[in-house]
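Note that one protein chain is taken out, while the other chains of the complex remain in position.
Labels A and B are assigned to the chains in the order they are written; within every chain, residues are numbered from 1.
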Amino acid sequence: MEYALHILMMVCIYVALGASLNLVAGYAGSPSLAHAAFYGLGAYVAGLMSLRLGSPFMLNLLCAVGFSAVLGAIVRALTMRIRGDHFIVVTLAFQVVVFSILYNWVSFTGGPMGLSAIPEPTVFGWLVSSHADFLLLGLVYCVLTLWVCRRIANSPFGRVLKAIREDEVLASAAGKDVAMHHVLIFMISAGIAAGAGVLFAHYMCFVDATSFTEMESIFIISIVIIGGGGSSWGPVVGALVLVGLPELFRFLGMPTSVAANVRQMLYGGLLIVFMLWRPQGLLGEYAFGGTRDSR
Amino acid sequence: MVPESCPVPTLPGVVGERMQQIVVNGIVAAAVYVVAGFGFGLIYRTATFFHIAQAAIIAVGAYGTYWLCVGIGFPLPVAVLLSVVFSAIVGACADQAIFRPLRRRGASPLVLLLASLGLYVVLTNLLSMAFGDSIKTIAWGRVEEGWRVFGARITTVQAMTIAIIALLAVLSAIAFRSTKIGITLRAVADDPELAGISGIEVDRVVLVASAVGSGLSGLAGILLALDLGMTPMMGLNVLLMGVVAFIIGGGLKDMTGLVAGGLFLGLSQHLAGWLIGPQWQYAMAFVVLIVLLLLRPKGMWLSQSHGSLA
Partner (left out) sequence: MMDCVLEIRGMSKAFDGVKALASFSCSVREKEILGLIGPNGAGKTTCFNVVSGLIPPDSGQVMFRGQDLVGLPPHQIARSGIARTFQILRLVRRLSVLENVLLAFQDQPGERLRNVFFRPTIGAKKEAENREMAVCLLDEVGLAENQSMLADELSYGQQKLLSLICCLSMGAELLLLDEPVAGIAPEMTEKIIGLIRGLPAKRKSVVLIEHNLDAVTRICDRVIFMDAGTNVCEGTAEEVRRDPRVIEAYLD
């Protein structure tokens, strides 16, 4: 039973990660492989603050989100002139750099040993300690994230994002500040990812950099792609499929030593298959420039 | 687990010697980057997309050698050769099975990149399942202190790496200029559409480029593995550094640019690593990349950034 709660908690976290990445990848049309970096930064900020400063959960959350958002804005602004597939490579480079710093800065981040014994959070006087407690917190965050993303998507701001995704030249000729939109949406996306990281850190009580590698970034973008880019519910479906389906392997009795590899091969393979068959994913409307038929 | 590329060694020596050691280490790192960058660049210029899966092929080359040499017992040079060929085959198969069908359907560079990402994940995990995640090394010969060159130490492997790169640079310069396939490759790289119209079978050229590029990636992996050991995830850092070297070098117009780019990158990384700490090595490369892209955002992007302004 506790295991089922754990899976649901991870689904909540990945829905939040997927929905926030969907904002830049599916709506603004600028997929990024840096999402695990912001996720990790959020986790580390929360861990470091609660361990070294003993500060309360909400403050940690605020700082983590704020720090990631500002960093995201800076990175996006610096890379504004880079487009499409070139941009995604630069985000990959950023991801690798962040990982490298988190993993190797032993004096500050604990290096490969990571941060342990992260205390349980107290949210407005409520001590979150059991699996059920955390799941509730996770659900709240997940629902909040989905609400924010949906509001953005259905607003005139969201309409501008979709226009930018399809045709930046047209959008700017219509008076829309393309650069500002890119920076804003990247900021929000990074901030939400950091918040998910904060949850993760307190839930696991332990963080180390190996949870936030480029593989993780690829995993999150697979959630977005398979669920469907540019769809509100896409990330939910994507997270359920990619987090939930591998659990079936466990029921089928696969040894845990290969389970992790098989799980990764599953989403890697699905990524290839979807690009060949249906780039807009299960529910989505955006096919990442697509193939001729889906354009 | 992510191995550091050529960390600054703690051999005893005077400060002056340290600088020379950094230079040597930087050059060795540069050599690997140049090979990786060349393989990557070949595919990028002909197939016009970022083939991230090359990072996995780098590891395939390394593990292929490991299996052939340590597992089966072939002599090292044979294992290396077979492994390079095997890497080339893997790259060619991937092109035929995945990327050619995508190209046929008019897939955008982004879609190709995403498919390449998927392949990277699959291949890396296959290696992980077969060999495990811990660092493997290929022990050959005795543990050595290395040769003394200009007051620094360089191991046999490292020296060979540099020699191979120099040979490669010369060979490729000749091949591109004089052989039919080399000239054809350049034609496709400069203008794929024109090449296609002129009757060049672009698909076949891309297949050859994929094979050669993958072989080179495998070679880069082998060189790195012989020097520092291997893990299934080793390829990504090397590939990214190769990409940066490629960009700095102005995109494979000729080898000198790439070599210069690789040297600049390798040296600045190790300098930064020594001055401010090894965890900032990759940050340094990233900073270099960003600065470059801000200073000359066209550069290699020229072929891609042309949208119609009509």
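By definition in this document, a residue touches a chain if its C-beta (ideal position, glycine included) is under 8 Å from a C-beta of that chain, and two chains touch if they have at least 3 such contacts.
The model shown is predicted, which means the values in this text are computed figures rather than measured ones.
Q: Of A:L135, A:L184 or A:I223, which residue touches the hidden chain?
A: A:L184
Q: With the missing chain put back, one of A:A163, A:A196, A:V236 or A:I272 would touch it. Which one?
A: That would be A:A163, which touches the missing chain.
Q: Across the whole complex, list the residues on chain A that are touched by the chain not included here.
A: Interface with the chain not displayed, on the chain A side: 148, 151-152, 155-157, 159-160, 162-163, 166-167, 169-178, 184, 188, 285-286.
Criterion: only the chains that are shown with their structure count from here on.
Q: Show me the residue ranges of chain B that touch chain A in the complex, using the header's touch definition.
A: Answer in residue numbers: 1-2, 4, 49-50, 52, 98, 101-102, 105-115, 117-122, 124-126, 128-129, 233, 236-237, 240, 243-244, 277-283, 285-286, 289-290, 293-294, 297, 301, 304-305, 307, 309.
Q: Quick check: in the complex, which residue numbers of chain A touch chain B?
A: Contact set of chain A toward chain B: 31, 33, 78-79, 81-86, 88-90, 92-94, 96-97, 99-101, 103-106, 169, 210, 213-215, 218, 221-222, 225, 258, 261-262, 264-265, 267-273, 275-276, 279, 287-293, 295.
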